[in-house]
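Removed from the display is one protein chain of the complex; every other protein chain stays in position.
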Amino acid sequence: MRSRIFFVLLMITLGLLGWGTYQALVVAPPEATMGDAQRIFYYHVPAATAASILFWCNFAASLWYLWKRSPVADAMAVTGAEVGVVFFSVVLISGPIWARYAWGTFWVWDARLTTSLILWLLYVSYLVLRNSSEVGSTSVLAASLAVFAALDMPIVYMSNRWFRTSHPQPMIGTPNLNPEMQKVLLWNMLAFCLFALMIAWFRYELERISQKINHLHIQKAAHGSMAMALPLMFFFADDKLLREKMVQHHYMVAGYVAVWTIYIGYLLFLMRKLARLKKEEAELRAG
Amino acid sequence: MQPGRFYVLRGENGAGKSTLLRMIAGLNEPTEGSILVFGAPNRQALHQMGYMAHAPLLYDELDGMENLRFFAQLYGVDSDQPLVEAMQRVGLDPVLNRRVGQYSQGMRQRLSLARAIFHSPRLLLLDEPFSNVDPESALQIAKLLAAMRRGGNTILLVTHQIGLLSNLADEYLMLSHGQLVDRGFMPGVPA
Partner (left out) sequence: MKAAQAKAGRRSMSISRLTWINVAKDLRLEWRSRDVLNSMLFFSLLVVVIFSFAFSPTAEESRRMVGGLVWTAFLFSTIMALNQSWARELRNGVLDAYRVSPAPAEALFFGKCLGNFILVMLLECLMAPLFVVFYNLSSVGPLWQLAVIAVLGTWALVVNGTFFAAMSIRTRNRELMLPLLLLPISIPAVVAMVTATTDVLTGDFSPMSQIKFLAGYCVIFTTACFLLFQTVLNAE
């Protein structure tokens, strides 16, 4: 019964993703100053929204876990963190690719970007803690860290707002969207949030199986690709290349390729984990 | 288990004997259920328990009395009197200025025992107290335990060396894979 709902939703999600991408690439009008490179925006913003929701889930689940010590809460916490980090990495990679074109630089240290980077670092440290802590103490420690991370986020945001007012603030986001673009954005928002939901659901089920087999191995093969992307983001030196020389099209393609590599890489990682868990389960039953 | 008796926990390695002691002492959480000591949840009866592990649980840089004084203050015991008595009972010199890091293993175990008993706990939890200890210290410890047993304290001891305890212990409990599989009176314990 549940797997039928899953399958149906999966089909809907894939359909919406296809539709959303079509809308983003073909239907949406090119933006006045940035042309095709601006289309990155159509998956950048939904990924950011999905990641935020997932991180909130992690915070709520961690609080619940600290209160009730339920394994369901723990599974939701790790799901929220892990899938959130995947989607947030997409944000942190597509953002600089777009920024390089739009502002000529990969990175600026303004309030929102700095907050995002720190949030990403906090959740990566959360995942590392889960990975390297002793079995039995993992869930409690991780939940405590999640509470600290959640406490820190508003502080980070405010501190950046207050202490960086002397620095120039480049405009982020596009406050005046023409209605056609808004429609495309909304389609993509729906598609990507559903996509995030499907991946999170898959991850959650995996975690429950894993809990039931009493193994909490979490190997992070996928982090290899994220580690490779990291150097790109610290390229925040201003350079002298003129805008005319940059090809808008190349940036758009680069964005899509990078992002889908991450998604597919993560899905492959989850499949491999599922296969391994199934094997363990079979061994346990036979033995 | 009944108060005032001396129990020995036996079982092969990994059977869960140390874990059981740690759970009673409040160091590990049981996966199911709760533990009552003298009618109260174990975390509220901490001042009535004394715990000794085969690690010495002492600060190397402090000497004997300084170690005991620190732990005494944790239990709310302010005078030196019970500490001196405890050291004498385990056969150590209270005036000795040597840092614990320079003690022999036997002396360390004896001091660790002194740390466990100075506050006159009603329940003593001992995890392998005789491991790596010279025979003379081991005998001293055994004599002290016998005296405590006579004084009405409950003792729960984990060890592989049954020989020393055949005349002291009342009952043995056999654990395997975390379950209680056998219990009986001593002597008459299968070798």
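For reference, chains read A and B in written order, and residue numbers begin at 1 within each chain.
The rule is short, and it goes like this: a residue touches a chain if its C-beta (ideal position, glycine included) is under 8 Å from a C-beta of that chain, and two chains touch if they have at least 3 such contacts.
Because the structure is predicted, anything quoted here is derived from the model rather than measured.
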item	value
Sole residue of B:Glu12, B:Glu29 or B:Glu136 that reaches the chain not shown, by the stated touch rule	B:Glu29
Of A:Ser144, A:Gln211 or A:Thr261, the residue in touch with the unshown chain	A:Ser144
Per the touch definition above, residue among A:Val8, A:Val27 or A:Val128 touching the missing chain	A:Val128
Absent-chain interface as seen on subunit A, which is shown	66, 118, 121-122, 125, 128-129, 132-134, 136-137, 140-141, 144-145, 147-149, 151-152, 155-156, 159-160, 162-163
Touching residues on subunit B - with respect to the absent chain	25-29, 46-47, 49, 51, 53, 55-62, 66, 70-79, 81-82, 99, 115, 119-120, 151
